[in-house]
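Submitted below is the structure of interest, expressed as structure tokens.
Complex shown without one protein chain; remaining protein chains in place.
In order of appearance the chains are A and B, and numbering begins at 1 in each one.
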Amino acid sequence: MEFIGYFGEVFQPVSFMLLLIGTIGGLILGATPGLSPTMAVALLIPFTFQLEAAQGLILLGAAYTSTVAGGAVSAILLKIPGAPANIATTLDGHTMAKQGRGAEALQLSFLASAVGGVFGVFLLIFLTPVLAQWALAFGPSHLFWLAILGVTVIGTLDSNSVVKGLLSGCIGMWLATIGFDDIMGAQRFIFHPELSGGINIIPALIGLFAIPQVLTMFARGREPSGAEVLAVQRHPIRKAIGETLRRYKSLILGTGIGSFIGLIPGVGGQIAGLVAYDQARKFSSERRKFGTGHSEGVIAAESANNAMVGPSLVPLLTLSVPGSPTAAVLLGGLLIHGIFPGSDLFDNHPDVAWTFINSMLVGQILMCIFGLYVAGLAARVAQVPQSVMAALVLGLAVFGSYSVQNSMGDVYVMAALGVGMYFLERFGFAAAPLVLGLILGPIAEANFIQGSMIADATTGRLTYFFGGALNLALIGIVLASVIYSAWMEIRQRRIDRKDEEALA
Amino acid sequence: MKKLLAGLATALLTLTAPAMAQDYPDRPLMMMVSYGAGGATDFQARIVTMTAGNEDALGQPIAIVNKPGAGGRVGWNWLATQADADGYTLGAYNVPHFIAQSIEGGVEYSTDSFEPIANWGADPAVFVVGADSEFDTMEDVVNWAKENPGKLTFSGAGLFVGHHIAALQLEKAAGVKLAYIPNNKGGAGAMKAVIAGEVMGGVNNLSDAFRAREAGNVKILGVFDLDRSDFLPDVPTMAEQGFDIDNASVNFRGVMVPKGTPQEVIDVLAEKVPAMFENDRVKGKMKAGGSPMHVMTRDEVIEMWQARQATLEELLAGL
Partner (left out) sequence: MSRWQHVVPSGIVAAVGIWVCWISYTQQPAQAFLFPRLISTVFVVLALWTFGKAVLGWSRVGDGISRRIFINIAPGLLVLLIYVFWAARALGFYTAGTLAFFILLSLYDPAPHSEAKSWIKRAAITLGFLGVMYGLFAGVLNVFTPREVLFQ
């Protein structure tokens, strides 16, 4: 309960100002395509040079929490996920926005984010020592199985054809192998010098989602004005709160999965949203509504990706091991002030540690309030005429993907993948499984190779990958997930056939 | 028309060329770091460049741009082949990494592709084991490895980086076969593998190991350097423990520019950048972060690069 004593620090005028700036600035940065939370936090580090340690961390903590949530804004309104964490949000969120329910989708996403986020921070506060051991328990073999668990999601994600879904996933995994391989340093598939850096996930994400959007808008041609000015429905916050509570099942699933996956170093928040989305769909009674603008999809995805914020910092704060890229940047922010994470942090600088954690807690709430306040206004983006929107999204995509690492190659990759994806989408391929392949491929490969190297020197591959309770548990989950999907697919076909017979 | 254009071009050139040397730099500079945000190189690069905007330094800020991937190869390839050699594009180097990679081959750079400006830090490699490990000295480690050849797993940041060089030196000096496991998440990932007990030991950066020891997670058994470190006065060097290992794996970090950068610009940078590193605020922040500093001028770095090139060629020839 030590943390309560340090709330006073957060509400000091200067600190609170920084918290506000961090939250609002973070939302705006998060909503900008190309600026992932890691980038946003890295950009803010120089500002903390001038501040005291605790104040600097307030700024960083608030920015971290709100950029993750801010990514949902562009995911919902523009169908450009701000970070890999927001991919799942596009599936239902953007569909809702297209139906004029953008305000509702944004409200739900902010509420779910806040619930998940607060829960995640509480985990960080109360269970840190226990969780730290958990986080370390995941070695290469476990991460490999976890990646395979992600792969099992691929086939059923946002595609009407399982084969084309899997094929999209394979294309994604192949694209991820382009460039120098991370362990051996061998060159693979570098057929153009701009590709030697490999395919960076953020520009790929922007291209795969934004460019098909732009081309779809082009495809409508010069529509006469007023033909499709969408009425943006107002949505009272009271109703959004009611809806969030009514969908408690998805909320709990999302929060739970998000905090669990967020804890594991190396996998992090990238797949939390997608796995939570998939599980929420499997457990939902309204399974078929997913992907058509269903509130559960938004709630599960967004609660998961914010729930991962707190736990993702556990390995950093207790063991001084950054578990995610963002945690690594935060480590820099701490070191600059001469503070070493680990026991030193909590023993000798409790004011800094707890003020930082509290600021994330208060930041979640501020982010939610501010987000709800602007949701109605932001949803009006849907009313921007198609022509302006197409040109705007294209401009943002080019600038956003360039700014990731000041590289023209990233812009070329973004455009090439995007144009290709548009044509593939017209023939039943889907972007979400492709991106999932792009994310999971390297995790599966690196951990498989590292695991085999360790196994070859020690116990042998079979015992290494299939031995131990955690490996077996993960394999069990993978099998359960596959069998359950197959069973649902068969049952669904039977129902469809009955429907057809009934119609006939 | 052609004449007019040519005249215009010469006019523009004469306008900009002399202005370059005098006013340089007249806009912000960019420094490429070939490792991800949050890594030791990135973190130190951000600190040592933070005073660049001061009037007594360059008078213009330096922005850090990360181009991570494949142990630094991606970023250095970019700097050698694609970066503008206009003096506004700098790069951070890590020796022995980029030299070892250029000897191994498959990359488009070598020491001839770059012009060093100044060195800011020297981070020796150290040998770490988990806090609850049975090993207390390097002798324990080597004895175990002699009884179980090829079975002692230990992690490092990748292939052909400082950690790998240190590992090769250890194998050679102790005459044992070890299982080096390169990590795809750099030094932080390699350290996590040690703390979590995935591997029996590891080679890691002194600065990171120092921090991990403060947190009570690891024991540090030896330093791959000629002298003990100020940060770890109680940890003996490898030579003290009877292994013939020099400082070839020490990770030198500094600033360079691509070949072809105007000589006047190099002169300006070579004069002002070392002074910028000597700033008290920079020194304070580096010390607080546990990062050992070692400022060297352009001439010293040129010499150091040549020496490393020779040692590494010899060491890697046996592979």
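For this structure, a couple of remarks:
The definition used in the following text is that a residue touches a chain if its C-beta (ideal position, glycine included) is under 8 Å from a C-beta of that chain, and two chains touch if they have at least 3 such contacts.
Since this is a predicted model, take the numbers as computed values, not measurements.
Only one of the listed residues, A:248, A:423 or A:466, touches the absent chain: A:423.
Residue B:65 is the one among B:65, B:142, B:157 or B:235 that touches the chain not shown.
Residue-wise, the contact with the chain that is not shown comes from A:189, picked out of A:189, A:373 or A:484.
The residue touching the chain not shown here, chosen from A:387, A:458 or A:485, is A:387. Remark: the residues of chain B touching the chain excluded from display are 28, 30, 63, 65.
Seen from chain A, the chain kept out of the figure touches residues 32, 35, 43, 159-161, 163-164, 166-167, 170-171, 173-174, 177, 181, 184, 186, 188-189, 211, 214-215, 217-225, 227, 385-388, 390-392, 394-395, 398-399, 402-403, 406, 408, 411-412, 414-415, 419, 423-429, 441, 444-445, 448-449.
To be clear about the criterion, only the chains that are shown with their structure count from here on.
For the pair chain A and chain B, the distance between mean C-alpha positions equals 32 Å. Chain B contributes residues 30, 36-39, 42-43, 46-47, 50, 65-67, 69-71, 73-74, 77-78, 81-82, 101, 104, 106, 150-153, 158-160, 179, 181-185, 188-189, 191-193, 195-199, 211-212, 214-217, 285, 287-290 to its touches with chain A in the complex. Against chain B, the residues of chain A that register as touching in their complex are 38-39, 42, 45-46, 49, 136-140, 179-187, 193, 196-198, 265-266, 315, 319-322, 325-332, 335-338, 340-344, 405-407, 442, 446, 450, 453-454, 456-458.
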